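One chain of protein is taken out of this complex; the other chains stay put.
Going in written order, the chains are labelled A and B, and every chain counts its residues from 1.
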Amino acid sequence: MKSAVPVALRAEVEDLYARYVEILDEGPLADWPSLFSADASYRVVTRENVDRDLPLALILCESRAAIEDRVYAIEKTTFALPRRTRHLVSGLRIDGSGAPDTCDVEANFAVFETVEERLTICHSTGRYRDRLVRGGEGVLHFASKCCICDSPLVPNSLIVPL
Amino acid sequence: MKSAVPVALRAEVEDLYARYVEILDEGPLADWPSLFSADASYRVVTRENVDRDLPLALILCESRAAIEDRVYAIEKTTFALPRRTRHLVSGLRIDGSGAPDTCDVEANFAVFETVEERLTICHSTGRYRDRLVRGGEGVLHFASKCCICDSPLVPNSLIVPL
Partner (left out) sequence: MKSAVPVALRAEVEDLYARYVEILDEGPLADWPSLFSADASYRVVTRENVDRDLPLALILCESRAAIEDRVYAIEKTTFALPRRTRHLVSGLRIDGSGAPDTCDVEANFAVFETVEERLTICHSTGRYRDRLVRGGEGVLHFASKCCICDSPLVPNSLIVPL
């Protein structure tokens, strides 16, 4: 029995997630909004709130313009010490059976953080629950991205994107 | 030189492991046994015992029915605090050159655990050493799954499946 996901779509989705974490970890962060469609939403929520059906989000951007604002805010933030993230994504679940030119994707993530001159630590883990859409130019973008954090607590801060 | 693993088989194996970790991390755990064949075995062992050829397993289920019993036991366990796992699997090594309709797979895993209202921590890492078998309906299942833990110690407990 073959996988229900066409090989070409799987490769495209893998490329998008690889590019996503590359931008967050290697920069430039200014490229991050380009992976979203113009009316995309980006949310960070806690597992607890998802389980209880509570709407509160730790971060909520309701358009690519709002994501661009967030990039601006992050770049203007003064950190006491420089820091750097490292994202690992695993277990992509791809469902392209819905509306044409859309695709639902879930995956596990783990984020590690290194504050200058300290040991690397586990920052957070969780689940991406995303919808991708193919734009006019034929390229997949995030139509919505929801990052569900396993813990409501993270060391240091939640300023860096997940 | 092409990979020795056909693209379609690779995609199927990736899907199975993605589904496996989704069930363990997102639930429902009652779906977990459905990924195993009826006479499958599931074992959790320590690296130390594997290296010394000692047969002791931390967990041993010798059929799907035994795995179903384990699900029942886990669901009836009272934890002092709710907890949640997050599995990452990487580096799939797939060998489909053996008996027809079987496939040997190894991969690295890391499991993170979040106990309610605490920071996420690394629970355990190790190696899956599995055999897959294609059943009458054409779908790949685990004929045997062996989780080799790098450390004999894990924080909190080994109750949650690896």
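By our rule, a contact is a pair of C-beta atoms (placed from the backbone, for glycine too) under 8 Å apart; a residue touches a chain by one contact, two chains touch by 3 or more.
Here the structure is a predicted model, which is why all the values come from computation and not from measurement.
Q: Have a look at A:21, A:58 or A:74 and name the one touching the chain we're not showing.
A: Looking across A:21, A:58 or A:74, the contact with the absent chain belongs to A:21.
Q: Touching the hidden chain in the complete assembly: which of A:50, A:88 or A:153 does that?
A: Within the whole complex, the residue contacting the unshown chain is A:88.
Q: So that we can see where the missing chain sits, which residues of chain A does it touch?
A: 7-8, 11-12, 14-15, 17-19, 21-22, 25-26, 84, 86-90, 110, 112, 114, 116-122, 134, 137-140
Q: Over the whole complex, note the residues of chain B touching the chain we left out.
A: Spelled out for chain B, the touching residues are 1-5, 7, 10, 47-48, 88, 90-93, 106-108, 110, 122, 124-127, 150-155.
Here is the rule we use: only the chains that are shown with their structure count from here on.
Q: Averaged over CA atoms, how far is the centre of chain A from the centre of chain B? Could you give it in whole Å?
A: Taking the mean C-alpha position of each chain, the two centres sit 26 Å apart.
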